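Of the protein chains in this complex, one is absent; all others appear in place.
For chain A:
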Amino acid sequence: MQKSGLIRRETWLAWLLVAPFALMLLGLLVAPFLSIALKSLSGSATFGLPFLGGADGLADMQPTARHYVSILTEPHNQAVILNTLGISAVVASLLTVIGVGTGYFMARNRALAPTISAIVTYPSLAPAVTIIFGILWFMSPTGPINHILFHQLEWIDEPLEFSGTFMAIVIGDLALFATLAVRMMASLFEMIDPALEDASSSLGATERETFFNVLLPLAAPGLAAVWVFIFIRTMVAYVAALVLGGGAKGIVVLPLEIFTRIQSLGISGTMAQICAFAVVLSIITLAGRAIYLVIVRRAFRDRLKGEIL
């Protein structure tokens, strides 16, 4: 009896301590998202979200899936989804490769690692807008790339047009998420005992063979986890697309499409369509997160907790 009383008391205390967090999460994230999900299934053209100031109640819902159907069938929407998935996949793949190179170098060079870490951390400390505008200027017709290729070396007939291209957003996102990829990879390679490489070399394997036959197989689950993590972080980011995407006629990604539609709400488009986009983006992201957690738990049993969240 005394033990169950203690357990009950501990439960009460715990929920009392977490109540402010739980209320914030429910009130500011979960409830609005549920309202957004409800609205995405509504045929009503009213503004506002159900139960959060909107005119709709459950009775006025006029349930429909047409907003989701239009996401999958309209060419513009299909292009947005494909751009989003394509950019995220390319950024995740490139950063996995770059992360392997830099992360391994940092893990095996303890003397240089703090300096490299400090430099690589810069993009995560500075406002993302600064990083993206820096890249915009760097690649602009008057920036150093075009200055050298066009003015100095005269290798090209006209300055390269960078803004509004797929590659522009990829480069912007590479800069934004390089910190994450490199730090995660460095942690991963620090976990692999260098003695294994020594053993492989002593058996006659070349550096290349040791790397591809010993290190990479050991690191493979970690690489997969980093890939998924960067993929979902890139999917939800829109600063690079906003600045480097070239506007509505350029390359548009899913979060930017939502942002643009919110900005033009009342002029064009419907609230329910925005909500459907929001739900699609959230579901893909949360599914990615679930895959990431499965990989990390199976492969590392939470050993990477802390560095890879």
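Here is the rule we go by: a contact is a pair of C-beta atoms (placed from the backbone, for glycine too) under 8 Å apart; a residue touches a chain by one contact, two chains touch by 3 or more; residues count from 1.
Basically, contacts and distances are computed from a predicted model.
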item	value
Per UniProt record, name of the chain withheld from view ["ABC transporter permease", "Serine/threonine-protein kinase RsbW", "Sulfate adenylyltransferase subunit 2" or "Xanthine dehydrogenase YagT iron-sulfur-binding subunit"]	"ABC transporter permease"
Selected residue (touches chain absent from view) among A:I87, A:I131 or A:I230	A:I131
Touching the absent chain when the full complex is considered, from A:I232, A:I251, A:A272 or A:I295	A:I232
Residues of chain A in contact with the chain not shown	7, 10-11, 13-15, 17-18, 20-22, 24-25, 28-29, 32-33, 35-36, 47-49, 52-54, 98, 101-102, 104-106, 108, 116, 119-120, 122-131, 133-138, 142-148, 152, 174-175, 178, 182, 191-193, 195-196, 198-199, 201-204, 206-208, 211, 218, 232-233, 235-239, 243, 255, 258-259, 262, 274, 278, 281-282, 285-286, 288-289, 299-301, 303, 306, 309
